[in-house]
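Here it is, the structure, as structure tokens.
Note that this complex is displayed minus one protein chain, with the remaining chains in position.
Let's look at subunit A:
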Amino acid sequence: MVTTIEIFIYIGIFFALYFSVFILITAIENKKRTYLKSTKQSFPLVSLVVPCFNEAHNLDMVVQSLLNLNYPKKQLEIIIINDGSKDATFEKAKAWQKKYPAIIKTFSKPNGGKHTALNLGFEKAKGEIVGCVDADCTVEKNAILRMVNHFQDKETAIVVSTIKILNPKNILEGIQYVEYIISAFFKKVFGFLGSISVTSGPLTLFRASALKELGPYKKAHQTEDLEIAFRAQSKDMKIDYALDAIVYTLGEKTMKGLTKQRLRWRRGFLLNLRDYPGLLNLKKHGNLAFCLAYNTFGILISVSITAYSLFRLFNFVFMKINQAVLINFDFNPYLADFRFVLPHFNPKPTLILSSLCLVVMLGFLLLGKKLTLDTTRLKEKALFYLLFYAFFNAMWWVMAGWSAIFKRELVWN
């Protein structure tokens, strides 16, 4: 006997499996294009803009990593924009400029948000390639070199990097670490499909001429990196993904911080999609429209299935408490006669198919780990990810949906 909720779960699992198979087949058919094999190396002038708002404690880390880049210093320009910080960001930036006047330039402006800082930086940039680097990041020394290679394809307008969490210590950072590894694999495949829909804030490079054509960054519901990708896609500009260009970012250490960040991202996705509905046009945007539509439909599915699972879990806990009350908490017969009895294994197709989805997810994690050449121990992190992520994700989507519908502006910075 199949219940209505089971039918809904089957539909959800079918779509999740369909998308997983789609991603896997795309990855296999483009296997040879995973890493860019470049025969000639060019060194165009690269301008990297670092927008800062109260980043005095992080600035040394990011600037030092940029100075350590395996890229000719003569061809590198680092532009630090102080966006009205109240701490010693500007003084620190000035000190770096004094030390490396040929490479580092510093500008200050009243606080106006990240997009305004980036726009000022790009105005001042002289590079043929321009990019943004978040101030709480550290860039791997070969990252820029590898990303620049992608611009040898004249079609390429934007190149995004692989983000990893820097020194994950607590459970939340571990969960984010796994999330980013899986996301790296997905982004690479989306790249094959011409369907990358976000230019990651930590490190993205633009062909300067393409950025000029695109126009300045917009506030875009505090997700300027998402909006500019949507804008580029709407103009059919090519966004490539450099899997082996790694940038490390600081993970959110607290649930409050993580929820605030994810709520902003998800809300931004919903509102920007509303602003660019044309991207869902299957005829015009093909694979991208499919991926975005799946993502939107997937939100509904994942929220519903998670809510149902939680309902079942609470029901089970309530039943157990009720049972304990029924027997006046007299557990002696069970303790005296305790033996481990294997539960009778009689699974429904939903259990087998959802277990398969979990296996596929683990497969994506392993592929992401392998492709991003990651050597970190992931076992515990993966366990916590599998246990908690679906719940967190559903919660963030519900909050983001609520916030997007009722137009509540988020307080940022």
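Operating definition for what follows: a residue touches a chain if its C-beta (ideal position, glycine included) is under 8 Å from a C-beta of that chain, and two chains touch if they have at least 3 such contacts; residues count from 1.
Definition applied: contacts and distances are computed from a predicted model.
Asker: For the chain that is missing from this picture, which UniProt protein name fits: "Thioredoxin domain-containing protein", "Lipid-transfer protein", "Urease accessory protein UreG" or "ABC transporter permease"?
Answerer: Options "Thioredoxin domain-containing protein", "Lipid-transfer protein", "Urease accessory protein UreG" or "ABC transporter permease" narrow down to "Thioredoxin domain-containing protein" for the missing chain.
Asker: For the chain left off this view, which of A:22, A:308 or A:384 is in contact with it?
Answerer: Residue touching the absent chain, from the options given: A:22.
Asker: Contacts of subunit A with the missing chain: which residues?
Answerer: 1, 13-14, 17-18, 21-22, 25-26, 29, 155, 192-195, 233, 236-239, 282, 285-288, 290, 322-323, 326-328, 330, 332-334, 336-337, 339, 341, 344-349, 351-353, 356
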